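Below you will find the structure I want to go over with you.
Missing here: one protein chain of the complex. Every other protein chain is in place.
Then we have subunit A:
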Amino acid sequence: MSNILSAGTPAPDFALQSTAGTSAGDAGEMVKLSDLKGKNVVLAFYPADWSAVCGDQLALYNELIPMFEKLDAELIGISVDSAFCHQAFRENREYKIRLLADFEPKGEVARKYGVYREQDGFTERALFVIDAEGVIRWSYLSPMEINPGANHILEALKEIKEGVHHD
């Protein structure tokens, strides 16, 4: 069972590749969490590109980009797939959300957040809502086979906007 980081914990910083470069040695664009301070960030860890449930989950989040923007948030997906895999997946599905590659060392960021699955090498299906100061305000570990939807993410973001604290 994973030990998922809970509300009130500062979100561990990381820098991960968000787009594929021209070749395997080229890092492409990087996303550094601490560079996103000043806006809310939703991290959606998911097991793998191309698997059915993940696809539906990300399709829903992709529809909700304007809603996240209204709540001063960006939702970012993370899995252990490589940036090349993410690129093909995003192009195939026409997703606009950014997908980060927790690829090398494999699952390092997922481990920091307590959502790496030692038993099979995937990341858990887990959500983190991080506020503008970089503090986790809500986290949720979903059963692998159940797509958690977006309702509780939106509720957490609304609470941040309204200044409600639970920690």
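What we mean here is this: a contact is a pair of C-beta atoms (placed from the backbone, for glycine too) under 8 Å apart; a residue touches a chain by one contact, two chains touch by 3 or more; residues count from 1.
Keep in mind that, in the parts below, contacts and distances are computed from a predicted model.
Novice: Which of the following is the UniProt-recorded protein name of the chain this complex doesn't show: "Iron-regulated ABC transporter permease protein SufD", "Protein-disulfide isomerase", "Ubiquinone biosynthesis protein UbiV" or "Carbon monoxide dehydrogenase, medium subunit, putative"?
Specialist: Going by its UniProt entry, the chain not pictured is "Protein-disulfide isomerase".
Novice: Could you tell me which of A:Phe14, A:Phe89, A:Tyr113 or A:Trp138 touches the chain that is not displayed?
Specialist: Touches the omitted chain: A:Trp138.
Novice: Can you say which of A:Met30, A:Met67 or A:Ala88 touches the chain missing from this structure?
Specialist: Final answer for the missing-chain contact: A:Met67.
Novice: Under the stated touch rule, tell me which residues of subunit A contact the chain that is not displayed.
Specialist: Counting only subunit A, the missing chain is touched by 53, 56-57, 59-60, 62-64, 67, 93-96, 138, 140, 146-152, 154-156, 159, 166.
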